[in-house]
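Okay, here's the structure, questions in a sec.
The other protein chains are all here in position, but one chain of the complex has been omitted.
Note that the chains take the letters A and B in the order they are written out, and that residue 1 is the start of every chain.
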Amino acid sequence: MYDIIIIGGGVAGCAAARELSRYKANICVVEREEDVCAGTSKANSAIVHAGYDAEPGSLMAKLNVQGNQMMEDVAKELDFPFKRIGSMVVCVHEEDIYMLEELLERGKKNGVKDLRIVDAKEAHELEPNLTEQVVAALYAPTGGIVCPFGMTIAFAENAAVNGVKFKLNTEVQNIEKIDGGYALTTNKGILKTKVVVNAAGVYADQFHNMVSEEKIHITPRRGDYCLLDKTAGNHVSHTIFPLPDKFGKGVLVTPTVHGNLLVGPTAIDIEDKEATATTREGLDFVVSKAGEAVAGLPMRQVITSFAGLRAHEDHHEFIIGEAKDAKGFVDVSGIESPGLSSAPAIGLMVADIVSKMMKLDENPDFIATRRGILNPSELSKEERAKLIEVKPEYGNIICRCEMITEGEILDAIHRPVGARSLDGVKRRTRAGMGRCQAGFCSPRTMEILARELHVSMADITKSGGDSKLIVGTVKDRL
Amino acid sequence: MEKRELTCIGCPLGCAVTVEMEGGEILKITGNTCKRGEEYARKEVTNPTRIVTSIVRVNGGKIPMVSVKTKSDIPKSKIFDCAKALQNIQVEAPVHIGDIIVENVADTGVSVVATKNVEAL
Partner (left out) sequence: MLNYDLVIVGGGPAGLAAAASARKNGLESIIILERDHELGGILNQCIHNGFGLHTFKEELTGPEYAGRFIDEVADLKIEYKLNTMVMDISENKVVTAMNREDGLFEIQAKAVILAMGCRERPRGALNIPGYRPAGIYSAGTAQRLVNIEGFMPGREVVILGSGDIGLIMARRMTLEGAKVKVVAELMPFSGGLKRNIVQCLDDFGIPLKLSHTVVDIDGKERVKGITLAEVDSTGKPIPGTEEHYDCDTLLLSCGLIPENELSRGIGVDIEPVTNGPVVNESLETSVPGVFACGNVLHVHDLVDFVSEEAATAGRNAAKYIQNGSREPETSHETVDLCPQGIVRYTVPKTLNVDRMDDEITVRFRVGAVQKNCYVSTYFDDERVMRRKRPVVAPGEMEEVKLKKEQLLKYPDLKQIIFKVEEA
């Protein structure tokens, strides 16, 4: 019997896993996909919000601001990219300026530092490519951008190093209360645990409702995005938001932490928890809305588009805590925006709840720091040359667009919770994220994966499951 | 009188060639800009042929596949037979351009030859 099973290997589940690994406990993360960070955590705005959006007094507000404040230190500790570039909410109608003032008030109540409203002139000085129509903007210097894969994978690796087990390709199908805990029926057999941490994203309501009479309801709220080439990456230097509406923060324009430009998302409520397809209407909406706050968007530079599903709970609030009528079942549900920003704080909160609940002892061997995948382009020329002498795989470029070497890909495969698929390699190394979108590197990456995992190239998948890349050998069906 | 409109495949120009026929006999060929075009048109309406290019597995070579072609054109109707005949062929490295991979492929009388040099490991 496990002490704790965490359902869901997204950013919330992995953050919880990492914080819980500070304690002595038998912990397992159960994830239905072939990798962590395979759901909403890999398809979002990658923003660390300042925290003025959330309702004062709400858990969202508290954890957003806390997560935002913690982010620098956590990013250093766990070695993932985070940049505090600041954000602006742009107002284009005089009569709407009161909305900026409301956000300012809200932000102050939530404890957001250094928020202020700037006039059109200062807004343009801060951000020359803002639309001509801007009349005022809310400037939040504490807003930031992060690598969502980097953060999630960093939490997962550190959790693994500190003893957490990861069961991937394992789908929870049913949860039953048993003596002393819960029995989880999965596609790989039954797992028993004392405590369940429900971090199952869009499916969290399904699991919660299996054990609790106080039902919750999660609607997948789809966000479509367009990602632009790095040559467009400095079109803006802050995250630019429009005024928020009832569905959310609106279509933003932001640099990403890797130098691309990201535009999106939509906010479309759907039924199907699997429907991560973008639509024509969604992409067109993104393009037209983004142009309202930022002028001259070089939309011909789009290199890819994608969609993620926010786990929107009916009450639009994080549900973090032990279910009242299900002892030992801890929800981490309704983690929609600002979920990513709050993740470090969510992890702490869950660990606090569970460790007290189970009276856990601290793990004296806990290793707090993690070194990410070595990026040779960050080394000096001499250091890089030396590295290749010792490890020639760092001299073999596989992804031409992002200049990723075989050395980085090997590292990605062989570290804890390592890559097993093209997308796994992509999220850890960026190989395949460049402008040719893996056209050049995918055959080479597939070869490396096959060799290192001791399988045939025909067994390599894009993202696990049925996503085989190769169906057979030439002439095999003639 | 039958008129057939063809696109010559003899070279990348792709001239539009017209063949006038009566009872299976060719009366007139127009539209070609060279002799190859006339020959192509003649063949295409009576006994169409194609050169088939393909790939074949290599053992012990620096690369796993070698590109091959039929040394000259074969009847169009035999294209798939030719492809099938190459299905289980494996050649040993080294391979040189022009090496005969299969003689008289699919009973056409035409050989399949290598079109790439492959060094042995």
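Note that in this section contacts are C-beta pairs under 8 Å (C-beta built on N, C-alpha and C of every residue); 3 or more make two chains touch, one makes a residue touch a chain.
Here the structure is a predicted model, which is why all the values come from computation and not from measurement.
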item	value
Touching the absent chain when the full complex is considered, from B:Val52, B:Ile74 or B:Val102	B:Val52
Residue in contact with the excluded chain [from A:Gln133, A:Asn234, A:Ser288 or A:Thr473]	A:Thr473
Where the missing chain touches subunit B, by residue	6-12, 14, 50-55, 57, 62-65, 67-69, 76, 79-80, 83, 97, 115-117
Hidden partner chain, residues of subunit A it touches	226-227, 274, 276-280, 282-283, 302-306, 381, 384-385, 388-389, 392-393, 395-397, 400-401, 403, 435-440, 442-443, 457-458, 461-478
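As a convention for this text, only the chains that are shown with their structure count from here on.
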item	value
Inter-chain centre distance, subunit A versus subunit B - centres from mean C-alpha coordinates, in Å	54
Subunit A - residues contacting subunit B, complex	474-475, 478
Of subunit B, residues touching subunit A in the complex	55, 65, 80, 83-84, 86-87
